Each structure stands twice: as C-alpha cells, then as structure tokens.
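Missing here is one protein chain; the remaining ones are kept as they sit in the complex.
Naming follows writing order (A, B and C), and every chain is counted from residue 1.
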Amino acid sequence: MRKANIGVIGAGRIGRIHARNLKFQIPGAKLIAIADVVFESAKTLANELEIPVYEQDYRRLLRKDDIQAVVICSSTDTHAQIMIEAAEAGKHIFCEKPIALEMEKIDRALSAVDKAGIKLQVGFNRRFDPSFKKAKELIEAGKIGIPQLLRISSRDPQPPPIEYVKVSGGLFLDMMIHDFDMARYLLKEEVTEMMATGHCLINPSIGLCGDIDTAVVLLKFRSGALGTIDNSRQAVYGYDQRIEVFGSEGSVVVENKTPTEVTLHSAESIQSDKPLYFFLERYQEAYLAEMDHFVTCILEDKEPCVGGLDGKISVAMGYAALESLSKRTFVKVDIG
Amino acid sequence: MRKANIGVIGAGRIGRIHARNLKFQIPGAKLIAIADVVFESAKTLANELEIPVYEQDYRRLLRKDDIQAVVICSSTDTHAQIMIEAAEAGKHIFCEKPIALEMEKIDRALSAVDKAGIKLQVGFNRRFDPSFKKAKELIEAGKIGIPQLLRISSRDPQPPPIEYVKVSGGLFLDMMIHDFDMARYLLKEEVTEMMATGHCLINPSIGLCGDIDTAVVLLKFRSGALGTIDNSRQAVYGYDQRIEVFGSEGSVVVENKTPTEVTLHSAESIQSDKPLYFFLERYQEAYLAEMDHFVTCILEDKEPCVGGLDGKISVAMGYAALESLSKRTFVKVDIG
Amino acid sequence: MRKANIGVIGAGRIGRIHARNLKFQIPGAKLIAIADVVFESAKTLANELEIPVYEQDYRRLLRKDDIQAVVICSSTDTHAQIMIEAAEAGKHIFCEKPIALEMEKIDRALSAVDKAGIKLQVGFNRRFDPSFKKAKELIEAGKIGIPQLLRISSRDPQPPPIEYVKVSGGLFLDMMIHDFDMARYLLKEEVTEMMATGHCLINPSIGLCGDIDTAVVLLKFRSGALGTIDNSRQAVYGYDQRIEVFGSEGSVVVENKTPTEVTLHSAESIQSDKPLYFFLERYQEAYLAEMDHFVTCILEDKEPCVGGLDGKISVAMGYAALESLSKRTFVKVDIG
Partner (left out) sequence: MRKANIGVIGAGRIGRIHARNLKFQIPGAKLIAIADVVFESAKTLANELEIPVYEQDYRRLLRKDDIQAVVICSSTDTHAQIMIEAAEAGKHIFCEKPIALEMEKIDRALSAVDKAGIKLQVGFNRRFDPSFKKAKELIEAGKIGIPQLLRISSRDPQPPPIEYVKVSGGLFLDMMIHDFDMARYLLKEEVTEMMATGHCLINPSIGLCGDIDTAVVLLKFRSGALGTIDNSRQAVYGYDQRIEVFGSEGSVVVENKTPTEVTLHSAESIQSDKPLYFFLERYQEAYLAEMDHFVTCILEDKEPCVGGLDGKISVAMGYAALESLSKRTFVKVDIG
C-alpha cells in the first residue's frame, strides 16, 4: 500500500492527537518525524509512538526529502511563517486554525501556497463531525429546500486560562471562528454583513483583557438568509454544540452528543446525560476524519475540501465582528 | 359559590374559545351575554352555549348592571374604544392583544382604565402555557443562575391570508409581539435596545404589502443579557414554538408539544410526531388558564399578572423593531 | 341538533368525569339525570352541573322514557344487575370495566343485552388514547408488517388503599385487565395461552390480602406472535404507560406523556418531566373520546367499537392469568 510520509510540527495537545491518529488510525499515512520548539516534547511523543525522527527545529523536517506533508500544530503566531517555508520546500500542508491573526500574514502564506502549488488544508475539524456532515448533506440534497434561518449555539464548558485569553485574539477570532466557518459550510454561501454584540458576563478578568465572554452575532447571507451565532465561554452543563438550519421545506437540527444513552427515573425527576464535556471527546471522530481526508487528498491528488480561502474568510469574519462590536452597526465582510 | 358575570364582545374565532371556556370550564364564571357586530354571529354562539343575552351593539352589554367584566375579542382597531367605554362603565376588562396599533390610542385606553380603577388583563396567552410557565418558575427559583442568553424561535405553520396581512400591523406587531412579551416575562427585565432584520423570503405577496415574513431580532436587556427572536410565517413541519434561556448556572429549554408520543421505527428511519399544527391546539390549556386567572382576579380582587403596561410595552417593542429595520441600527425601546 | 338523552348511574370519581364530559364537551349528548346509591352524591353532582333529575335508585332513571342511554359507573358488583335491567328497559349502555368479576354474571348480562338489541360499550378508555390509537392505526396500515413481539409496561404511581385491594378482584382483574384488552386491540387477534408470574414486592399488606403487586405475564397469540405485560403497583416516578409492538417491517413505540416539554440543564444533570402522575390526567382525552364515541354510536345507530365480548374476554384472560400463576404452567384462554 502506498503511504504518505508525514511530519508533525508542534507536539502540544492538538499535535499529539493528530500524531496518534496518523500513527494508528490512518492506514494511508506514515508518521516519520516530529518537531517541537521544546525538544523534550518532540522526543517524548516520538518515543511514545516509536517515531524515528524528532527535532527541535521544524526546518530540519522541511529539509527531509522523504517527507511529503507537514501537519502544523505549533502556536498560532508561527503558523504563517512555517507555512511559507513548508510551501517553498514543496511540502503539502495541514495547518491548524487560524492561519494567522493578521490578514497580511494570511495573504502572504496563501500566496506562498499558491505559488508552490502544494495542497493546503485548514483545521476546521467540525466540518468532519458526523452530525454536522449529515446536516450538510441533507441541506445539499435539498431536504430543507432553500435555507432561510441558521442558528448556531456554541458554548464552552469553562473559560480558558487568562494567559490563553490574552494571546487568543479574542472570542471572535479564537472561538467563534469555528462557527463562522460552519455557517459558510452549511449554507454554502457567503455572509455579506454582520452585527455583533457581546459582553463580559462570566469572568471580569476576561473583561480586563479587553475581551468578552458572551456574544451574539447576527449574520446576513447573500441569498437573504439570516443567521445567529451565540457563544459563551461557560456552559456549566458541558460543551454545548448545537445547530439548526431552517428552510422553505423543513429544518435540520443537530443536538448534543452524550457519553451514554442512560436515563434515570426517580421520584424527583427524569435525568439524562450531560453533553460530552470537552472538545477533544466531542470531536474525536472529526479530528480523525479531517486528517484522513488530508492524507487521502495527498495520495489521490485531490484538493482538500477546506482550504486556504476558508481559513482566510473566517478570520475576516472575526475582524468584521470586532468592528461591528465597536461601531454598533452592521459591518460588511471584506474578503478582499 | 360566588360567580363573576361576564360578557364576551366579539364572537369570532378567539371569542368563541373564550366563551366556551367561560361557559364550561371555569366554575367561577357565569357567561351571560355575547355581542358581535355581526348580529347573527352573536346569536348563533349564544344559542349554542345557551346564553340568554346576545346583542349587536356592545354598548348594550356595557349598560347591563349585572355584568362585572367584559372579554374584548373584537377586531384590533376597536379594542381601545371599547376598553375606554367599558372602563367608564366600571367593567373589568380582558382584552385580546394588541390593545391597539397606535401608541396614543393605547395611552388613552390605559388612562381610562387607571381612572376607573378597574382590572385589566391583556391576552398574552403564552404566559399561561404550562411549559413556558414552568420555565419561568425555574428561572425565578434561580435554577439557571443569572440569565445571559435568550433564544425564542416562533414560527407559524403557514402565512395568514393576504387580507389579514394588510391590516395586521406587520410581522413585528402581529406575530413577534407575543415573543417580545415572552422575552420580558421570562427574564423579568426590560429590553433596552434592539436590532431587527427581516426579509420577504416566503411569499412575494407579503412583500408587496410592505411586510416581511422572516425576521431575526437581536435584543439587549438592561442586565447585559442578550437575546434573539426568530420568526417565520411558514414552518412546513407545523407550529414551532421553542425557547431557551441560558444562564450562569444552567439553561432551561422548552421544546414543541406533539399530538402523540408515538415513534415509528422502520427500515427507512425513525419517525416521530410533528408539533401540534395550530395555535388553538398548541395553546388550548393556555387560553383556559389565562381566562381562569382573569376570573380569579375579579373574584379575589387581585391584580392580573399581565396588565396594561405589558400590552403597551410589547407594542412599543414592535415599533422599535420597525424603526431598527428601516434604519439598520440599534434602536432604543421607548416605553414613555 | 339531535341529542341523546343520557343518565349517569354512580356519581363517584369516574362517574363525575363522564358526567362533566357529557354535560360540557359532547355536543350530541344531553345529560338529564344522575343516580347514586348515596343520595347526597347524586344531588351534589346534579346541582353542580345543573341537571334537573337526581335519584338514589337507578331504577327510577331506567323508568324514564326520555332517557335513551345510561352510563354505569357504580361499584363493580352492581354492574351486571344494572346492565340487565337497563337492557330490559331498552336503554343503551355504557358500562365501566369490568362488567363483573364472575363469568356467569357477565354471560347473563351480555345475553340480556343481546336479547334487548341495545348498544353496549365497555369502558376500555385506553383504546381512545391518541397515542395508542395512532399506534393501532399504524399497525393496521401495515407500517410494521406482521406483528411478532408486543410489550406493555403498565405501572401505577402508588398502590390503591388496602380496602380497595380487597374487593378489586386482584391485580390481574383490576389492573392488568386494561393491558389484556390493549394487547388484543393492538394486534387484532386473540391470545391463546398465557403464563403468569407475580410477587408481592412492594407492600406486604397486599400479600396478606392474597394479592400480588408486581407481575409479568407472557402471552402467545394465535399467529405465533409473543407478548409480555408487566405491571407494578408502584412506580415512584409516576404513572408509567408504555407500549411497543415489533413486527417484520418495523416497530411502533409509545412513550409516556409529560405535563410540560421543559428540560433543565445544570452542572449536575439534564432533567426532564416525570410522566403525568395520575390516570385521570393521563387519560383525560381518552375518557372524553370514548364517551363521544358512545354518543355518536347512539345518534348514528352504529355499533360501539368496544363491546360486550371485549369486556368478557378481558375478564377471561384475568382468570387464565390467575390459574397460570397458581399452576405455574401455560394456561389456555377460555373464551367460551
């Protein structure tokens, strides 16, 4: 069987997931090298997975002729630079979202990718979730007619550490970016304008960083369809990820996933499971499926279904939301 | 048993429902007279329910000394005038929503009510729906902590006749007015600003009347809580009435009510009931409960829990939505 | 509008329900007389409903020429005798279940009915429940193919008073009799054999009366289909009434009915409503629908869909269960 040789750059939480999937669950992939700016992290993961090569400097990976593709899981501020170098080295690229927090950096990275003619997939894992994928398929099959209303509720079980909040780019670019992408993905059309509102209602420290923790954004799509996205940094009952798309012939609703199908009936109440608590459990299948897609695209020379432009537009939408929040008006989404 | 003698003004669809409930299901009420501008309608209903008095002119009801209260179910444009005369005649008033489509008319009617010192209940029946009432109770009991996000989805099974659309006051004043009231009711606080969007996506004839059939409104509450309301004139799967209130300690979700609890499992799919199709079925219990509340307030000399100010504010919110829609900005809700 | 004049015999709990329905909710009925062995009960109910005639002796009702039908809600031991006399008086009969606890009494009553040629409907209200009725319709429409397995779970919220248990005829004749009827109704075929098991697991006083409070009965149908019925006198979470029919092309499942559609999501759990607690609430619509059916049958000269033979077979099944329980073998159902 033909296999794609792959290197993983960044051995943190998400890097470890991709590395394990590549090693054990994707028959078409051969994980052969790991790099991390903290050498010990690279080494530990490599040993654990019996990967022969581990490096501190990702450039040494890029110089290896037998590597066809890299999976970029380093910190956000390094994504664009690594992408540029990887593209120049002729490596296919899977890059975690966001490509960058600055539009110019994104443009530079995408233009390097274009020039090199290599494949780029951006890590919008939720597109590969079985439920959201089925929703998309039902919509594309015309089961709900013409979409008219979209609703995304996307809420974390608890806020990230304040240290993370500070460098995250803020709620719109760090958290709602997934939902911006989901909105475009499900309706298969662009958002033309948006109106953002938000407050710091959960943790005042988040407000002190200049960020918000609760937000509702109103979307207008090209077709006239309307949408809302609500985000909260803290849903005490767990990770809440629900979607509804309503159209002229029906609607499709995605509910949360639970760890079990058990209900307890007692004199007090009927109790069922809370949603899966953490995004790593919730999107476990999606992380695997997106990487499988990337590897398949390499092996079969196809274009990944979520590419550089998707990465760019979602960031542009984040900036439009920020602008709307401060201006208190509708803001057009500028996708250049 | 002491009973309140009641007259119903308006023997149309909703008048018939209130009349039947008063006659058969509310032990504290004695329905003794019916008026309708179409004399035959008054007569038919009176005969059917064995009510001794039926009149074409409501004023003849107002002059009857043995009537303590009237239930106003005539056409919207007559509500305010009848209210004023009923108040002057010292009758307690149950009035269908909206009180009027013009703020000055509402003010005049409410001031007559104030002056007369009679009781006024406005027909926001949904407040009396068992599910929404339970949601309200859970919120008031602190079960979800401090409310942060509200979502109301309220969709009709099919658009009303164009003739009705023309005189309805438009989607915000005719349909969303219920949701505006629900928002205030559930969160027990006022909306300070709103941003409305909407289109004519379903039936172009509605657009030709200058109305919209699909709308999303973004609400800001005094406390910082955020809300959205979406309305559609046509949900092909039936009458869709769902609510979610999300807070610092949890959330409360109200799903649709179905005619049966049957599911059919076949080789093709698992099928369950569509929601109850029509508002009269969906809110059957609520119509009864609101009238029972009104009668109880009369008999026990208590203030109805949904009064004139509620009727006024919901209309003011409708006008704010209209203004926002045309100005494309946030608009403050002016409640005088 | 033509109306059937009706008298109610027995002004206890169930008699009051039928009387209220006849008075207020069934346009084709005119309730004109009430009898109860306790005169005060008859009088009170008659006054409450403004019924002109109330008697202690039901025979005085049977002698009234303007009464076309009687609704027998007296104590079980009087049903058969009243039925015989009512039949002889040419009155149509609605009789609460069971017709009698003794097979000979049932036979005598049914033969009087036959001879008189009047209509008889037995009070198996559950056949008129919207959910069970829909299940039946789906089965008859062939949606699940040929039925192969049936399951009925039927559990009370709490045991009846011991005084009632003593005269009830025991769990099989008092409680499971409804499920026996439901089994025949849904599958539209007879049970040929059954094997009954049961214990006193809830309240030892029930055992001291020679009764059981927990039972499982295995049914064999003529076609080879198999069924189980489980009964418990105490489900702490409320009145539990669920059914599943499984066939060659699918299955139909009926779940419990709840007072609201509210769920509360908190850090501890997701909580939803317990089932409606009491049979009067659970089967409110069914009580109305069965009486409406009875009245319609009188007015339109049709045969009620649940008649004397249904009343007889369900009791025969109860005796078969008792015999099986003591013999510990399969017992044939003898329907004479």
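Quick note on the criterion: a contact is a pair of C-beta atoms (placed from the backbone, for glycine too) under 8 Å apart; a residue touches a chain by one contact, two chains touch by 3 or more.
Just so it is clear, the structure is predicted and the values come from calculations on it, not from any experiment.
The hidden chain, counted over the whole complex, makes contact with A, B, C.
Of the options A:Asp77, A:Glu140, A:Glu249 or A:Asp334, the residue whose C-beta touches the omitted chain is A:Glu249. Within the full complex, the residue among C:Ala4, C:Ala46, C:Ala235 or C:Val333 touching the omitted chain is C:Ala235.
From the options B:Val236, B:Ile298 or B:Ala321, the residue with contact to the unseen chain in the full assembly is B:Val236. Although one chain is not shown, part of chain B still touches it, namely residues 235-237, 265-267, 269-274. Mapped onto chain A, the interface with the missing chain covers residues 23-25, 130-131, 134-135, 138, 143-144, 249-257, 259-267.
Listed by residue number, the positions of chain C touching the unshown chain are 145-146, 148-149, 151, 153, 155, 195, 197-199, 201-202, 214-216, 218, 220, 224-228, 230, 232, 234-237, 244, 246, 248-251, 328-330.
Quick note on the criterion: only the chains that are shown with their structure count from here on.
For the pair chain B and chain C, the distance between mean C-alpha positions equals 39 Å.
Between chain A and chain C the centroid-to-centroid distance comes to 58 Å (mean Cα coordinates, whole Å). Centre-to-centre spacing of chain A and chain B amounts to 43 Å, using the average Cα coordinate of each chain.
The multi-chain contact residues of chain B, meaning those touching 2 or more other chains, are 249-251.
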